[in-house]
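For this view, one protein chain was removed and the others were kept in their places.
Chain lettering (A and B) follows the sequence in which the chains are written, and residue indices restart at 1 in each chain.
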Amino acid sequence: MTNVEVSNLCIRFGSNEVIKDLNLEVHAGEFLVLLGPSGCGKSTLLHSIAGLIDVAAGSIRIGGKDMTWAEPTDRNIGMVFQSYALYPTMSVEGNLSFGLRVNGTPKSEIQRRVLRAADMLQLTPLLRRKPSQLSGGQRQRVAIGRALVREAGVFLFDEPLSNLDAKLRGELRRELKLLHKNLGSTMVYVTHDQVEAMTLATRIVVMRSGNIQQIGAPADVYERPENLFVAGFLGSPGMNFLDGKLTISAGSAIFSALNMSLDVGAYDFRGPAATGQDVILGVRPENLMLQHDGAWEAKVSLIEPMGNHHVVWLDFGGTSLSSIVSGALSVAVDQNVRFSVDVSRITLFNRTTEQRL
Amino acid sequence: MKSHPSRTLSTVLTWVALLPMTVTVLVAYLGAVLWSLRVSLTNSRTFPSDEFVGLAQYERLFANDRWLLSLENLALYGVLFIAICVILGFLLAVFIDQKVRGEGLLRTIYLYPYAMSFVATGLVWQWLLNPANGIQQAVRQMGFQSFTFDWIIDQDMVMYTVVIATVWQSSGLVMALMLAGLRGIDEEIWKAARIDGIPTWRVYVSVIVPMLGPSFATVFVLLSTGVIKLFDAVAAMTQGGPGTASEVPAKFIMDHLFGRANIALASAGSMVLLVTVIGLLAPLLYVRARNRRVQEQA
Partner (left out) sequence: MNRKKRIGPARWGIYAFLIVSALFFMMPLYIMLVTSFKPMEEIRLGNIFAWPVSFTVEPWVTAWTSACTGVACEGIRGGFWNSVWIVVPSTILPILLGALNGYALSFWKSRAADILFSILMVGAFVPAQVMMFPLVRILATLGLFSSLPGIVAIHTIFSMPVMTLLFRNYYQSIPQELFNAARIDGGGFVRIFLQLMLPLSTPIIIVAAIMQVTGVWNDYVLGLVFAGRDNLPMTVQLNNVINTTTGTRLYNVNMAATIFTSLVPLTIYFVSGRWFVRGIAAGAVKG
């Protein structure tokens, strides 16, 4: 079981400082997901752990050994690429064994490892085929197999599911999760898809512009986001945001916006809050309920049927809010409805700093 | 939906537009080839004759020393030319692809000879290899009195001079095509190879070169076509000499069509050339068609 420690990492492209003073620890055996929009530096971070990009400053330790300047092949890692990068003119068996053959591993050992990997990934009947004769899912398995035969301590994944269609993506995602359960190896996985992150990760690292916004288990990052960016990035449809003011008086806290107010006394404030400050109230669609006796009123602007639930979009004085309604729907478009909010599941943000209160 | 008259008008116009191509294919290509075939079966000399002599011309052809020599020369030339062009062009492309400085300048230098005509190439190299005033003389003047480089007047070595001149002219083409092929290779394959710990040279040998199969095939087809058609460079550089030492089939045919006024023999020769071209092309076309069928099934 191998861990990874990234300390004070700085990566520069020309004069552009892409990653600055980044610290991250990947625990042994965990499935860590680097999540963020394009250009946030997640892929760069992964490539630097792999040794494919040089660091400007800082250090990378893998399995307790300093690997900052080690060649990728000496880092005890395996990597799966977005395009899989299988050697097109070699068979599956050739792809799996090429690295081992070149490095002089004895034939018996090569065979043992290849057959073991093939067995774990159900590739045994496909060993003679060429990559062009494989399906997308099979190709992914070969790519993973190539990392497996290296008997690496850490597996790195660079958006491996991005090139696939939605249905296949779901299937392969579940295969990956099973694989992690069976292997128990440390895995670092890069994606921009928050569904992949939520379902696969032991911990999620949300990144933006080269900085880590939050690290935590999926539930934590989802329910207790550190800032506005993290809150808005996870969840589909995204979290509802309402601008308003916070009024603190003896023993009570009130959030007021437009013509409504909400008692947020039960909210878990980090520290003492200033009264009169501008805040943003965040509430997820599943925690915004349409109720006959709801405290506030809005007009239904759009309804999206999703099969097992509906997404109802409301126009609340110019702000667009969404609500997830499971089961049968009893409202219609342009109808005025009443709704309420689950106070125990809201998040309050400082409007200027965008940080959680 | 669409009214009929405009549909038929478009169809008519299509055929009108394709008329030049149809005429060219049927008359200039098919017609001419069949006509040449016909002439090769007669005993035409300066003027076409209708007297059929079967394969007599072909027999005469292959009893003709000059023709046999031209075939020999072409075979030797072809093998050397293609091999050297491919190796040199490929190496140049590989080395340029190593993120070298001045890539643009280097590519311009390697490829400019291809913009020159075969005639100009032949003439320049004729001058360069001139024993009395060219490289031989220059090296001798530098102190190496016994240096000899008079291949161009040496019956046994003259074909090699043609090889040198045309390799100089065409290697840049191979480099350009190979470079395009190299640049089309997925960057991530290189990353995967790095992680697998494969040394760079081995990646080229075991992964890249096999992947470049289609590029090599294209290059081979282009170069072979050039080999078969070899005429201008020889006419300019050596005029087939010394004597007939650098005779090539295209020149043999031209000489007999015009100077030596033996149309039938020349036509027989050109038929042999045609068959050679088809012989070279056919396997390639077959392989390509088969690959396409396999891809469609997968």
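Following the convention adopted for this analysis, a residue touches a chain if its C-beta (ideal position, glycine included) is under 8 Å from a C-beta of that chain, and two chains touch if they have at least 3 such contacts.
Given the structure is predicted, the values throughout are model-derived calculations rather than measurements.
**Q** Decide which residue listed in B:V39, B:V162 or B:L182 touches the omitted chain of the complex.
**A** B:V39
**Q** Which of B:L92, B:V163 or B:L182 sits in contact with the chain that's absent?
**A** Selected residue, touching the omitted chain: B:L92.
**Q** Considering the whole complex, which of B:A56, B:V86 or B:V124 touches the chain not shown?
**A** B:V124
**Q** Residues on subunit B that touch the omitted chain in the whole complex?
**A** 2, 6, 9-11, 13-14, 17-18, 20-22, 24-25, 27-33, 35-36, 39, 48, 88, 91-92, 95-96, 98, 100, 106-120, 123-128, 130, 133-135, 137-138, 141-142, 168, 172-173, 176-177, 180, 218-219, 221-222, 225, 228-229, 231-232, 235-236, 239, 250, 253-254, 257-258, 263, 266-267, 269-271, 273-274, 277-278, 281, 285, 288
Going forward, only the chains that are shown with their structure count from here on.
**Q** If we count contacts the way the header does, which residues on subunit B are in touch with subunit A in the complex?
**A** Touching subunit A from subunit B are residues 186, 188-189, 191-192, 194-199, 202, 206-207, 210-211, 213, 295, 298.
**Q** Okay, in this complex, where on subunit A does subunit B touch?
**A** Interface residues on the subunit A side: 50-52, 71-74, 77-79, 81-90, 98-99, 102-103, 132-133, 146, 150.
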